[in-house]
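All protein chains but one are shown at their positions in the complex.
Take a look at subunit A:
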Amino acid sequence: MEQMQPLEQKIQLDKQTKLEIELLLEAIYRLSGFDFRQYNRSSISRRIYNRMKINNIPTISRVLEKVIHDKAFLEQLLNDFSINVTEMFRNPSFFKTFREKVIPSLRDYPEIRIWHAGCATGEEVYSMAILLQEEGLMERAMIYATDMNEQVLEKAKKGIFPIHKMQAYTKNYMLAGGAHAFSEYYKTDYQYAYFHPTLLKNIIFAQHNLVTDQSFNEFHVILCRNVLIYFSPQLQSYVHQLLYESLSDQGFLCLGDKETLRFEEVISNYAEIACNERIYQKKH
């Protein structure tokens, strides 16, 4: 029994932490409307701890206090929560497969609506725009790029990316089957690459929260790559339902390479177009 003591204490501690995190997330939800309550706890807690380390805050309760009283800190924390890791033509093979297997089906549509859910700083949106332009579909396409974080959307709207990433992007672009010289799409200065504003012509950037907002249209393609991994399984199922309902018949759902529909209920309503690239097509 004596040996059991520390274990129980630890559990107790964990419970406390859980409670603290729950309270914090509740507070954030009430204060900002951003609902992280169903996010992947381990990720969220790491983000919180990270912020605590940076700001030298000893307990989550103090974070809570700061969140409630310090608006700037809340903003900061919200920014911490939204992970915006992205790159242009991320997983080039995905874009290559998209070009080969999805684009031919899209050619028949008079109008193509694409939803980029969780577009972050927009790298993939521009990638998609370039791809569509090269395939001659840009005129007919409308890309709705959404993210819950308005700061990153502001960045995305500018189409300016750090120049030191361009080498990797160039490689990705070429591996993704790019049809032109990548440099045709941007200009640089010593610090940034500026993508041509013509790419932006058919892109609409808008704030949208997958957790709290509803669908806003019916889409032929939905890209939601590496977004759901931050959600709890329940939330993932919920969002999958939302995405499913937002897809037109025969519409395409594209997920990140570490994500899968396999264990989701909605899988029965999809046909796997390219399993390895996580491209699914909604059945009739």
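The rule we apply is simple: contacts are C-beta pairs under 8 Å (C-beta built on N, C-alpha and C of every residue); 3 or more make two chains touch, one makes a residue touch a chain; residues count from 1.
We adopt the following convention: contacts and distances are computed from a predicted model.
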Just to verify: the chain that's not displayed, which of "Molybdenum transport system permease", "3-oxoacyl-[acyl-carrier-protein] synthase II", "ATP-binding cassette domain-containing protein" or "Circadian input-output histidine kinase CikA" does UniProt list as its protein name?
"Circadian input-output histidine kinase CikA"
Per the definition of touch given earlier, which of A:R107, A:H180, A:K201 or A:K283 contacts the omitted chain?
A:H180
Answer key for A:M52, A:I68 or A:I163 versus the chain not shown reads A:I163
Looking at A:S105, A:Q151 or A:T260, which residue reaches the missing chain?
A:T260
Which residues does subunit A use to touch the chain missing from this display?
40, 42-43, 46-47, 50, 83-85, 163-164, 166-167, 170-171, 174, 179-184, 186-191, 193, 226, 229-230, 233, 256, 258-260, 262-263
